[in-house]
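Here the complex is missing one protein chain, while the rest keep their positions.
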Amino acid sequence: MYTTEMSKNPTRQGPSAAEPPELLEAFEARVANDEFIEPKDWMPEAYRKTLIRQISQHAHSEIVGMLPEGNWITRAPSLRRKAVLLAKVQDEGGHGLYLYSAAETLGTSRDEMLDALHSGKAKYSTIFNYPTLTWADIGAIGWLVDGAAIMNQVPLQRTSYGPYARAMVRVCKEESFHQRQGFEIMMRLAAGTPEQKAMAQDALNRWWWPSIMMFGPPDENSPNTAQSVRWRIKRETNDELRQKFVDVTVPQAESIGLTVPDKDLKWNEARGQYDYGAIDWEEFWAVVKGEGPVAKERVKARTEAWEKGAWVREAALAHAAKQAARRQKEAV
Amino acid sequence: MANEKKNEWPLWEVFIRAKHGLSHRHAGSVHAPDADIALRHARDTYTRRMEGVSIWVIRSSDIAASDPADAGPIFEPAESKVYRHPTFYVVPDHIKHI
Partner (left out) sequence: MTANEALFDYTLRLGDDALILSQRLGEWCGHAPALEADLSLTNVALDLIGQATLFLTYAGEIEGKGRDADKLAFHRDVNKFRNSLLVEQPNGDFGRTIARQFIFSTYQRALYQELMRSSDPRLAEIAAKALKETTYHAELAAEWVVRLGDGTEESHERVEDGFEWCWRFVEELFTAEPADAGLISAGIAVDPAKLRASFDATLAATFAEATLALPKYPRPVTGGRKGHHSEHLGHLLAEMQFLPRAYPDAVW
């Protein structure tokens, strides 16, 4: 799953005085030429920082994203659904791992990134601060949230930073089943008993707006977009991706007899796209700031898992150190 | 790695042989306290979809890498040695199997 640029008031990062103009120029030319930048290559500090922020936010979103869906693993209604959901949530963990690894090549450590998540300094996708109330929410997340994620992620396979692009290739390959299983759940519910159909519609009602907010603030309000697009850290703007998502998702909802909860939604023949209603950006920014309905629960769950696991991580290191000492003694 | 914190499990690079006959290829990395657990973590992370028949792990800090700043002296001298490539040699069309 994906997070987009979310700093509340990001400071635009200009070239630092210490950066030699000829290196900067060569870097910009390589990126403009669609070449990949690799970890040991020279890169502007602003590029490195923006990437660390974006990749770590993305990684955090994956592991925090395990929680709302993990909430239903023990309650999945069939053995098949349980296995699929476990495998999917596990994939999100794997994606977090790939992404943390990509960020680590930029000179940060996973522990530092996790500290930032636990202290509330780092952001993650706002979508995961909404609760999963019924089984239909698992369908809605797969269909809408993963659907939005895929739209964001596919272009990132060609992002300029090599390790990030390679991580995204792997993520995208694995992600394709996620959206399908979500849609399958919704399809089944929508064709099920009246209670099931109501459950599906209710989930769509609650997840629709947060899903289209996932693409981030409108372009005119997203100060980092221009630079990020130039650096190929982002390949399409928030609004372009949002429009694409609406255009493909609305017919999917209609095809299974569900109604998108937007009274202003209508097909615009001239544009060949859907017009959609105004997004409540106040809610978006509130959720970004950590005021989402279950934001506290999410951060608490991650922090507790980390703190309760400390003795395990220490024990394994202690054993490794003892083993190394024993081997050294044998060698002497 | 320089960026590992004191209590952090070290980072390992993971190489996977996709099938017999192919060489191991870099798949990604994992954190693990030791080599045995690193292999398990690599298996549980990178071969969940039948991606491999063999795994190598190596401490990231044990890898020596060439410096991109030296790419010129390291790699460019090969560019002028076109005679190392078969297309450098002209053979008439009617000569076969060469």
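For clarity, chains are labelled A and B in written order, and residue numbers in each chain start from 1.
We adopt the following convention: contacts are C-beta pairs under 8 Å (C-beta built on N, C-alpha and C of every residue); 3 or more make two chains touch, one makes a residue touch a chain.
Being a predicted model, the structure only gives us computed values, none of them experimental.
Of the candidate positions A:Pro44, A:Gly94, A:Pro163 or A:Gly292, contact with the hidden chain is made by A:Gly94. Residue-wise, the contact with the chain that is not shown comes from A:Gly70, picked out of A:Gly70, A:Pro131, A:Gly162 or A:Pro261. By the touch criterion stated above, the residues of chain B touching the omitted chain are 9, 30-33, 36-37, 40-41, 44-45, 48. Residues of chain A in touch with the missing chain: 63, 66-67, 70, 73-83, 86-87, 89-90, 93-94, 96-97, 100, 135, 185, 188-189, 192-193, 195-196, 301, 304-305, 308-319, 322.
Note that only the chains that are shown with their structure count from here on.
The distance from the centre of chain A to the centre of chain B, with each centre set as the mean of the Cα atoms, comes to 28 Å. Of all residues in chain B, those touching chain A in their complex are 1-5, 7-9, 11, 28-31, 33-34, 37, 45, 48-49, 65, 67-69. Those residues of chain A lying in contact with chain B across their complex are 38, 40-42, 87, 90-91, 94, 97-98, 101, 104, 107-112, 166-167, 170, 174, 313-314, 316-317, 319-320, 323.
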